[in-house]
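Just one protein chain is left out here, and the rest sit where they should.
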Amino acid sequence: MKMKFKAAVGIALLSLSSAFAFASADNYPARNVRLIVPFGAGGGTDAVARALAKYAEPHLGQPIAIMNRTGGAGGVGMTAGANSRPDGYTITMVTRELASLPKMGLMQADSEDFKMVRLVNLDPAIVTVRADSQYTTMAEIIDEAKKNPGRIQFASTAKPNFYILAIEQNQNVTFNQIPFNGASEATTAVMGGHVAFTITGPGEVKAQLDSGQLKPLAVLAENRLSSMPDVPTMKELGYDVVSGTWRGIAVPSRTPDAIVDKLEDAFAKAVKEEGFVSFMEKGNFFIEDKSSESFTQFIAEDTQSLNTIIEKM
Amino acid sequence: MFELLLQGLQSTLQPSIFLLLLAGVTGGIIIGSLPGLTATMGVAIMLPFTFGMGPNASLAMLIGVYVGAIYGGSIPAILLRTPGTPASAATVLDGHQLVQQGHAAKALSISVVCSFMGGLISTIMLITLSPMLAGFALKFSAPEYFMLAVFGLTIIGSISSKSLVKGLISGFIGLAIACIGLDPITSTPRYTFGIMELYNGLSIIPVLIGLFAISECLLQSEQIVKEASQKALTFSHKLFSYPEFRKFFPSALKSSLMGTCIGAVPGAGADIAAFVCYNEARRSSKNPENFGKGALEGIAAAESGNNGVTGGALVPLLTLGVPGDAVAAILLGALTIQGIAPGPMLFQNSPDIVYGLFSSMLVANILMLIVGLAGIKIFCRIVEIPKALIIPMIALLSVVGAYSMNNSMFDVAVALTFGLLGYLLTKIEIPLSPIVLAVILGPMAETNLRKSLMMYEGSWSFLYDRPIVLIFVLLSALSLYSTWRIKRRIQSNTSPQLAV
Partner (left out) sequence: MEKFKGPQLTIVLYSFLFIFALSFFYLATTFPVPSIGNHTLGPGFYPSLISAALIVLIATQVVFDLKQNKLFSRKASKSFPWRPVWMFSILAGYAVAMYLIGYLAATILCFALILFMLGVRNWLWYLAAPIFSYGLNVVFADIFLVFLPSGLLFQ
């Protein structure tokens, strides 16, 4: 008993002293880095974060520990990340909600409070219907919606749903938006024939598309997806709607540039790792590797386009 | 099919995979038994470790954690009145009562045997009836979810309460609390006062920890007698007997089947299944008034129900490619990382994986039974620790558990607030479990009622033109009737003064 006590006190003192280790850019990273993930364990953001952390660790030279900080559709975690110490030991997985929540007044921090490190993932959205649905093209849905505003039922994976809002505002139509708790419930409702169509990430409907239970109508991307070359883009069909979700790494805005560079270097290398690339391919996540600079610009543009949608809401 | 299963079992029983499975089950039981660490979290944490393994080994490990964790949550629920995971909230009702009557080992043995039954039956149903169950799951839409929640809610007012009104007060407090957060349909903030942590509503785990564990510590610290507190307590080490087994077997069987069906429906997990099965067992019981006072069938129903979900949750994953609950979502991730697309093609493309998964589930449940039974003696030691030592342990563990769920001091504050609330409500004899039940089922009821109205464009006809909805309407009516019957019985058995 006494030995254990001594050992415990010894270890307690040891861990306290190591916590005092001075943080500077030269010896960064001197201890493990924590990565705040603003969504819960088990979701897409969590999966990408855990895989990314695993492949970035060797390049950073220190372990990266995942810390799930959920709440407020990602707002809680990202605000906590923005307000953490700018020493590079707390980094944040930022998602598209960073561009939408602040404008809606649902998040205190915004993209100005972050320095972007690297964008790693961009998933364009895809429109799907049940295999035996009465709708066989996107045009049929839009035309029907123009005839009967607010009648066609849309399974929304989140509220507000910026995919459908973009289509509604672009084409000046309305749908009966029925909110579901995430993509799996929305796709089940479409498969069960309870709701006409849904818009999700391609990975979230891959299995159902392969098995033929769901039918893709269009992708909301600039170009056709390499994995689904037969599915037209909305642009090709004459609807100028491009939308999708993205995920990247960011640090508080006052973080020294030297530390940001070290982090960016590690994550840029991780994104190119063979294991990470195959993880993303298999999980139907799409790699979009953007440097700190172009990531910052990308967010500014996306925020702009989302703000326009929010103002019209 | 049988041959494939045999092959699957052969590969599962290879020493390397078997050891992983054993480690997974044991680790899962520990994860589940710690408040704040849930089955979902346990499986998510283990996922990156499986990146380098083969598909069978990877799934075996994750399945082991899943099965173990759903069971593990019941150990502290029974012994310490602290459910380790929300799935075990219904187990507290009768489990802890039995412990207070001195039957710790009996309660634990029923819990592990019924968990095993639930897991085993749901696995068998998963292997044999998957396509049928998937068809059932697809029939579920907003109206069905709404009535399922209503059926679960009809238990309010009758569980662990002498007074119907007090039970209802408790239930409605829970329903009110569940309104906090962004409105699920319109995203209007409700009762959030601009606090971002409240936008998603209160997390169920800190509420649970506060109401059950922290309030219990406050009560115990008041009732504790100095000298007695430092003595070791003793409990009967007797397991359940054969006549007792015959008594709870039917409700365990029924709950296993029900748990599997509820698990097969995406969006309803082990916590909901446990309460719905508990309610059904009470409704159909000959002695419903014993529920909440240490009824063996009560533990049996809750435990078979929540472990029954484990097999059911895999049904939509394997047949539709949609996860049935959060854990199945991570398994889906594990499958895709291995380059395997779940869905109906899986049975044709990689039957070895499917049957490897099935046999892992079978073996995981057997291992859970063995580890659980072997552990009873050790677990019982926990309640035999003198009160003065166990109180600080539970109290501090509760705070750490509330924190670790989401690394959030806000959750700690929530747990403490609900601890105080639970203590005060107990003082005026308002039961606490209806609050928990309402917090779990309330949002499901509200969201799906409003969704149904949207889908039916404002018409209420969904209440009678859908067959599954009608069944639940009938069951809810029967459940209310049985509550009334219990009240009548208590009234005629006791003096009128107590029969409020």
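Residue numbering begins at 1 within each chain, and the chains themselves are lettered A and B in the order written.
Going forward, contacts are C-beta pairs under 8 Å (C-beta built on N, C-alpha and C of every residue); 3 or more make two chains touch, one makes a residue touch a chain.
Since the structure is predicted, the reported quantities are computational estimates derived from the model, not experimental observations.
Novice: Taking the whole complex into account, name the chains on display that the unshown chain touches.
Specialist: A, B
Novice: Looking at the full complex, which residue from B:L6, B:L19, B:A374 or B:L396 touches the chain that isn't shown here?
Specialist: B:L396
Novice: Which of these touches the unseen chain: B:R81, B:H96, B:K166 or B:R466?
Specialist: In the full complex, the listed residue that touches the missing chain is B:K166.
Novice: For a quick check of understanding: of B:I31, B:L148, B:L211 or B:A328, which residue touches the chain that isn't displayed?
Specialist: If we include the chain that is not displayed, B:I31 is the one touching it.
Novice: Taking the full complex into account, what residues of chain B touch the chain not shown?
Specialist: Missing-chain contacts on chain B: residues 30-31, 34, 37, 42, 45, 163, 165-166, 168-169, 172-173, 175-176, 179, 183, 185-186, 188, 190-191, 214, 217-219, 221-222, 224, 226, 229-230, 388-389, 391-393, 395-397, 399-400, 403-404, 407, 409, 412-413, 416, 419-420, 423-425, 427-428, 446, 449-450, 453-454, 456-458, 497, 500.
Novice: Which chain A residues would touch the chain omitted from the figure, given the whole complex?
Specialist: The list for chain A reads 1-2, 4-5, 8-9, 11-12, 15-16, 19-20, 34, 65-67, 85, 150, 176.
As a working rule, only the chains that are shown with their structure count from here on.
Novice: Measuring centre to centre with CA averages, how many angstrom lie between chain A and chain B?
Specialist: Whole-Å distance between the two chain centres: 30.
Novice: Which part of chain A faces chain B closely enough to touch in the complex?
Specialist: For chain A paired with chain B, touching residues are 40-43, 46-47, 50-51, 54, 67-73, 75-76, 79, 106-108, 153, 159-160, 176, 178-179, 181, 184-185, 187-189, 191-195, 203, 206-208, 210-211, 213, 275, 279, 282-284.
Novice: Spell out the part of chain B that touches chain A in their complex, as residue ranges.
Specialist: Per the touch definition, chain B meets chain A at residues 40-41, 43-45, 47-48, 51, 137-142, 182, 184-187, 196-197, 199-200, 266-267, 316, 320-323, 326-327, 329-330, 333, 336-339, 341-345, 406-408, 447, 451, 454-455, 457.
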